[in-house]
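Here is the structure we will look at.
What follows is part of the complex, with its chains left where they were.
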Amino acid sequence: MSDDPKAQIDKVRAWWDTQIIDIEPGKIGVRGYPIEELIGRVSFPDMIWLMTRGDLPSRAHSKLLEAALVASVDHGPHAPSIAIARMAITCGIDLNNAMASGVNVLGDIHGGPGQQCMELYQEIHAAGGDDLPATTDRVLERFVAANGKIIPGFGHRFHPVDPRVVPLLSLVEDAARDGAVSGSYARIGREVEAALRRRTGKAIPMNIDGVIAVIFCELGFPPPMGRGLFILSRSVGILAHAWEQSQRQERIKGPMPKEIPYTYSGPKRRTLDPDR
Amino acid sequence: MSDDPKAQIDKVRAWWDTQIIDIEPGKIGVRGYPIEELIGRVSFPDMIWLMTRGDLPSRAHSKLLEAALVASVDHGPHAPSIAIARMAITCGIDLNNAMASGVNVLGDIHGGPGQQCMELYQEIHAAGGDDLPATTDRVLERFVAANGKIIPGFGHRFHPVDPRVVPLLSLVEDAARDGAVSGSYARIGREVEAALRRRTGKAIPMNIDGVIAVIFCELGFPPPMGRGLFILSRSVGILAHAWEQSQRQERIKGPMPKEIPYTYSGPKRRTLDPDR
């Protein structure tokens, strides 16, 4: 790099370049919009869209995004992200820290199925062709060969039928009927469900991840943002549980009451070599 | 604890008791409401309120909460929470991890002023009396003696006037006129501003934290939730910046270009004692 201080300082400034927010003393522009025009006039989902996409959504798009955000806030204390936040808050750390420890675990397995399901839908969409069932069978064949039998977005280890799927899918299909979205991904999602029944002879119904993936694909989000938006939603549950726990006066809460001893399956008691 | 297995298993179950969410196969109840009734009918801010407060808000309350959430999403890459998320995503970790590293730093100084300002307002409110200016002067006197001259929620190291304050305060005052909120905390906030001018002879205007604290106090949130709700809002900015950065192909991004060497002010080069 040049040793010229002016060139250096320009490089430092450009190091932190962004297209999201412009701040000068007394002025804040979000994607070009003065913040004071947005406050009170756009919804929180609108703002999430503006920040991540660069423009404001139509009302219909915003409502679909909102429904997805509402649906995913919580899955109770059996979910590691929730249990971790509850345990964390009893250790003498603040809400931001407890939330961070919880959000952090929304990884490929706990927070990633929506993203992976979006990739699957997009692969089917890109494969195109007139015969959606045949295309879907072929893509699933390839997917199972590469990744094994768990199909992200389908089946549930707990709910036989996920009560969130029908109302969310109805909202998408209503929006498709109104021309607000194409409906292609709703069709793909339903076809994956049908193809899984063809493959396995069993009902492996779409779950919350599968229907959220339909919505985010219809709205044009890239797959990694499927995880990102899920995190915004689940952060609400993480906060609510951390806060509830903080009102209960427990200290250093472990995963079970300390009176229930865990089992130990390691080596028997032994003695250190005296020559060591 | 009893050695009775039934008593033990009951204790394990109660260990994870919650009043937030009830899940059975095929059923999800959030604060008692079936999730399928909420989807498409309540807004995301409604859901945040329901999860953290236990009941649904009035429309007017929900709109005030929404405005506060919209206003606080981002403060640009100079904010450590944002810069950290941007650097993090270049290190080969996922969005959930980058967001966690960012959310984690919203501590007492970076994420706490709203909460601290709520405590100050509540102290003034609780002190009561007919003479708000005198009460405010007295509480500020005590506050400064205990905590020093920085008043959380007032003054800004960057903005002479924060453009978010006027529209947010107008929304509160409109809601007070309609009887949706009391307006007491808006009056207290304005009085603190006046009192600071009396104390210092200078304008130390209310900032975003100060006006958000007005809103959250009007809405009846406890102070720690001021931080919690701020985190939900700022998570949007953290996500947007992490995502933008992820599109830029930088690897192991440090705080400045590596060609700009940091200064070293430690001991001069020295040699290890050969007898060590």
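We just call them A and B in the order they show up, numbering each chain from 1.
FYI, contacts are C-beta pairs under 8 Å (C-beta built on N, C-alpha and C of every residue); 3 or more make two chains touch, one makes a residue touch a chain.
Since the model is a prediction, treat every value here as computed from it, not as a measurement.
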| query | Of how many identical copies is the complete assembly built, when 2 are given in place? | reply | 4
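Rule of thumb we're sticking to: only the chains that are shown with their structure count from here on.
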| When the Cα trace of subunit A is superposed on that of subunit B, what is the rotation angle, expressed as a multiple of 5 degrees? | 180
| remark: subunit A and subunit B have mean C-alpha positions lying a whole-number Å distance apart equal to 21
| remark: Counting only contacts in the complex, subunit B reaches subunit A at residues 1, 8, 11-12, 15-16, 18-21, 23, 25-28, 30, 34-36, 38-40, 42-48, 51-52, 63, 66-67, 69-71, 73-78, 83, 86, 94-97, 99-101, 103-108, 111-112, 158-164, 166-168, 170-171, 224-225, 227-228, 231-232, 235-237, 239-244, 246, 256-257, 259-260
